[in-house]
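What follows is a set of notes on a single structure, which appears directly below.
One protein chain is absent from this view; the other protein chains keep their places.
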Amino acid sequence: MEFLYFLIRRALWSALVLIGLSIVIFTIARVMPGDPARLAMGPRASQEQVDDLRRKMGLDRPLVEQYQHFIVGLSRGDLGLSFLTKRPVNDDIAETFAATFELVLSTITLAFLVGIPLGVVAAANKDGWIDNLVRLIAIFGAVTPSFLLALLLQVFAGYVLHVLPTTGRFSPDAPIPHSVTGLLTIDTLIAGNFAGFADAFKHLLLPSLALSAATVGQIARITRSSMIDVAKQDYIEAARAFGVPGRVRMFKYMLRPAFVPPLTILGLEFASLLGNAFVVELVFSWPGMASYGVRSILQKDLNAVMGVVMISGLFFVLVNLTIDVLVGVVDPRVRIRGERA
Amino acid sequence: MSAAVAGESAPRISTAYQNWRRFSRNPTAVIGSAIVVIVLAAALLAPLIAPYPDHVGAVVNFRARHLPPSARYWFGTDNVGRDIFTRVLFGYRISLLLAAVVLGAAVPLGATLGLVAGYFGGWAEIVIMRLTDVALAIPPLVMALAVTAVLTPSLVHAMLAIAALWWTWHTRLIFSITRTLRTQEFVEAARTLGASPFHILFRELLPNCASAILVKTSLDFGFVILIGAALSYLGLGVQPPAPDLGTMVANGADFLPDRWWESLLPGAAILFVALGFNLLGDGLRDLFDVESVR
Partner (left out) sequence: MTADPLLSVRSLSVDFWSYGRRSQVLRDVSLDVPAHRHVALVGESGCGKSVTMRAIMGILAAPPARIASGAILFDGRDLLRLSAREREALRGTAMAMVFQDPMTSLNPVFTIGDQMGAILRYADRRLGRARSRRARLARVHEVLTQVRMPDPERIARSFPIMLSGGMRQRVLIAMALLSEPRLLIADEPGAALDVTTQAQILKLLRDLVDDRGLALLMITHNLGVVREAADDVYVMYAGSVVEHGATAELFARPRHPYTRALLDCVPKLSGGATFRGIDGSLPDYSAPPPGCRFAPRCPLAISACSRPPEARRVSADHYAACWRLEDAA
């Protein structure tokens, strides 16, 4: 029961964050100096055309009214019209969001699949060479600019080794999957289209690697320190005194409690992850929200920009809620006390 | 056991000296500071030591285009013949300046807000912490993109954008430290002695946060430089022909993989400085035993 209240509180927090976000982004887009309509049309358009656009976009209304319109639209899931394409921003984003989602999902999966075992091994091998190696990996993952890593991967795996494709989501000649979830890898698997799956997977690999570098290191490090902390706990010694074998102690008894900090860290880090996703998408020409967002920014399409920011915020908030649920599942203390440790 | 015998006093070693010794024993700290010193020196002395100081501006030297690294041009030349090594040196100036200004604004602001929220609690805490929650939900890069898009791309706007989000991390950090500190007795003592809130905040609580702030700021230098580089890579930071590291990587990326030096060497330069600050921050963290700093 407490857990339910906890989740409700978190959901309210999420809503608050999104509202705050909408205010911030609205302020930036409309209140900042510069005429959005003029910005969108460019300096060469006539005043008449600019005024025309302004009226169509409702930019001549009082600010408060504009904001109300914006919020109401948001609550209905309507992000307004793009200045440029004149289509609803929703449609534009919907096309691209799935790609970004797939990339981020595979990155997180990769980060956990690699990071957690690395952290466990580092903890078991404390101060040994594996531990130092993991530490090195973590440091370099954190300090390498994501665009540099993306470029390097492209060069090595793509051009030098000719092993993996370097741009896009799937080859033009590959069998195109029927879209169910929008995630190419899942869709092709569901359809039994293994050739398509292989193709989509190969395209996904490099961008995920580039994006996951920083996160893998962090997860490994936090898992390591978390495992070390848990190993010192009385209940682990008690398990040993009761004859529970070492392997079971490590993988069942220590790993479960140690799992929570990496999850929490992911929640905190997710914003940075999204930010880096933008850069990586551009390097690999990945047709996700990032390229759409950057294009909109360069073309001063402010409604689109606001849309992208709001969706990013929503993504962040939802990921954190999911993490809250997962933490509750793993750690009964959170579930019962109804609060985050 | 203790060697001190009654009547004899052991020599007092100052804490600063002890800290210095521990610091210099720590390999990460030493390597980190060495790198930072090198980069700082390179940036400060750039006008003096750069082999081709005029290559910083809008100079074209078509005969020397796309030359690989050699004794003449240590890092090679770019697509219009400019010496990359020189531009990297001057690029460091821009990166460091960016980070210094951003953190110079964000850290005091963030720390103050954190102190206020942590000490006074109540409405101050609610308002400030909700604000940080909102700010933390925005990817810094996306925010910076949005801001620099609305205002024209330039170094100043980039700094503004990053600073606008960065203070939140410090607020969070200082808030959690202050919240645990405020229940301790020395705060009560100060209050009963009639100290003003200002005094309590800045003379009592702040010094206790000093080590955490120092560690986080060192780490932040690296991260801010990385974000600034990402911004310029996308074309939204410093504008050409200014020698910005991120822009150089972007320009050189077109010529990969044959003319790798044009984009990989500036990229390595970014990695180098970020590494230095990261190691330095780690070393300081080990020194101060601060656990809660990311």
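Order as written gives the chain letters A and B; numbering starts at 1 within each chain.
We take it that contacts are C-beta pairs under 8 Å (C-beta built on N, C-alpha and C of every residue); 3 or more make two chains touch, one makes a residue touch a chain.
Quick caveat: nothing in here was measured; it's all calculated off a predicted structure.
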### Message
By the document's own contact criterion, which visible chains does the hidden chain reach in the full complex?
### Response
A
### Task
For the chain that's not shown, point to the residue among A:Gly20, A:Pro257 or A:Gly275 touching it.
A:Pro257
## Note on the structure
Missing-chain contact, candidates A:Lys56, A:Lys126 or A:Arg333, resolves to A:Arg333
### Message
Please output the residues of chain A touching the missing chain, sorted low to high.
### Response
233-245, 248, 252-253, 256-257, 330-333, 336-337
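Simple rule for what comes next: only the chains that are shown with their structure count from here on.
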### Separation of mean Cα positions, chain B and chain A [Å, integer]
24
#### Entry: chain B-touching residues of chain A, taken from the complex the two chains share
13, 16-18, 20-21, 24-25, 28-29, 32-34, 39, 139-140, 142-148, 151-152, 154-155, 159-160, 268, 271-276, 278-279, 282-283, 293-294, 296-298, 300, 302, 305, 308-309, 312-313, 316-317
### Query
Which part of chain B faces chain A closely enough to touch in the complex?
130-131, 133-143, 145-151, 222, 226-227, 229-230, 233-236, 246, 249-250, 253, 256-257, 260, 263-264, 267-268, 270-271, 274-275, 278-279, 282, 294
